[in-house]
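The structure follows.
Each chain you see keeps its place in the complex, though not every chain is here.
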Amino acid sequence: MIVQLKTDISLLQTQNLIEKINGIGYKVTEVKTQAGNYLIGIGKAAYDIRKIGAMDGILDIHVVSDEYKLVSKKWKAKPTSIDLGDGIEIKDGDMAIISGPCSIESEEQIQRVIAHLKENKVSMMRGGVFKPRSSPYAFRGLGMDGLKLWYKHAKAAGIKIVTEVMQVSQIEEMHDYVDIFQVGARNTQNFNLLDELGKIDKAVLIKRGISGTIEELLQSAEYVFSGGNEKLILCERGIRTYERASRNTLDLNAVPILKSKSHLPVVVDPSHGIGIRDFVPQMALAGVMAGADGIIYESHEHPDKAYSDGQQTLNFTQSSDLIGYIRKIFEMRKSFDLH
Amino acid sequence: MIVQLKTDISLLQTQNLIEKINGIGYKVTEVKTQAGNYLIGIGKAAYDIRKIGAMDGILDIHVVSDEYKLVSKKWKAKPTSIDLGDGIEIKDGDMAIISGPCSIESEEQIQRVIAHLKENKVSMMRGGVFKPRSSPYAFRGLGMDGLKLWYKHAKAAGIKIVTEVMQVSQIEEMHDYVDIFQVGARNTQNFNLLDELGKIDKAVLIKRGISGTIEELLQSAEYVFSGGNEKLILCERGIRTYERASRNTLDLNAVPILKSKSHLPVVVDPSHGIGIRDFVPQMALAGVMAGADGIIYESHEHPDKAYSDGQQTLNFTQSSDLIGYIRKIFEMRKSFDLH
């Protein structure tokens, strides 16, 4: 049960509501986000929604039987739009393009990628400064120095920064330099990290776990939302299967399923999804047709010299072509009457 | 090693070639298809290809190190076109549409589907008369009676028949009524069936196994080809993973990978690939963008009354819309410079 509260609800009214909901055997969690105040009731008993709905201080009340509540479309049919400022948004009915290198490597690299994006009127740049690596001996990113350098140039160019946060202690130091915090596929169920990201007022892009279910992705988003942060983006980036011919198995089925279950925007990462440079464009376009609200992919001036993920990174020519194709195909998609 | 033989090669020349290849420690398989004669040499020793290439009776010789040989693009860069007669083809650079019910149910149903296809200028119809079912107590199809009825109407309408063959003994009785024999996902590694399908001169559409790898699909095609039948179509239809929100996980990565490894046409089955009616169109269009040469999907006048698979079957309105979208998006794809 989700109870949306009026902004001017009194303490006493809130107290009465909580008691009433507890009275039917439900546990209550209070949630206060940038956009509203809610009471989440969790329980199994049947109840008459009208008896609560008639109480003072309530905007609306919804029955949501899913394991996830606040991210469900069952109470909020209207798609959520993520506003990054400067007229830049990620939202249903639009096509966000996020591009950039796997790792931030140098000032020159940053400048060249930004120039490439500007040329193509792309306003969001991805890149890693803290890199999760299977081996402790691998390159782990430039850290805060790299982020600050990146910020200087991105700010000047009007480019938004999308980058991965790996642990709670990084949130504070990264906060002022980041527009979208990315939760990586190995951290989708790092619940403490999700809890803390619920406390800030920055957008969060959550990647599906390496072998995460669609349901688990939604529950991870629920963590952040119930912590107080509604600015959420879901990302399909391929799952682990037995198939070895591709890096991951890009599960585009997840796109229409996520869009039907949640009001949050969904983006697709074809670079990790297939892991083979020459096939990234096709998979990006397939993602658009599957219904994605955005594409996030890796680009680099010289992919073969990239510090990491070069084999799945587009060069600038491929990237420019892809951006054009995405926009064309998206315009055509808008003319179709799809679900 | 693949040695393409001249059509007028003499017995003695062939004998000499085999001895030569055996001489370097290779096992030789003779293959004679509708389109050509080949010697396949299997072995591990290094050898100088020119010494064999210079012998009499040879058209060409190719080194193919894959486990599959004749279906590989390494010796035949030109895509294979499957000609079904009456100007109907399945081939690279074209967009085949194959539609129809899961099961053939009645004469009336056949007529209505055919009318629907004709109206949309679709010339290939799918349908099951022998149905593989997990439970022995489920409906197993109308069998030969259904096929003959279907044939009568399809023939009159100029519609080609695509239907599943489940066992060797059915090939002969079905032969004259079928245009494309479909090998189902549970039979992808039914090697005896593949062997026998190699002996006929009809097109064969091989579905990827329920948990089959891309490599195994190509090896299964190799069985039919090496048996003597080059008329092969590969089909991605979703694989089994841990995800439960969809029937299967449609692996569209397989499309560009198969196209890059083999000269055979590749079609996508979004109906089994996602298993949810409302999302079949998006996944079909995603399949087109991933590079498919055709789409095969389930349609029925009243999906909710279908004997089987109703939940993933489009009604005629949805089907007509989808056909239009596929054709539009395919035209746009042709204008793109994709791999």
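Order of writing sets the chain letters: A and B. Residues in each chain are counted from 1.
Going forward, contacts are C-beta pairs under 8 Å (C-beta built on N, C-alpha and C of every residue); 3 or more make two chains touch, one makes a residue touch a chain.
A quick note: this is a predicted structure, and the numbers were derived from the prediction, not measured.
Within the whole complex of this structure, the shared sequence is present as 4 copies, and 2 of these are drawn in position.
Keep this in mind: only the chains that are shown with their structure count from here on.
For the pair subunit A and subunit B, the distance between mean C-alpha positions equals 38 Å.
Those residues of subunit A that touch subunit B in the shared complex are 211, 213-215, 239, 241-246, 249-257, 260, 273-274, 276, 278-279, 281-283, 285-291, 321, 325, 328-329, 332-333, 336-339.
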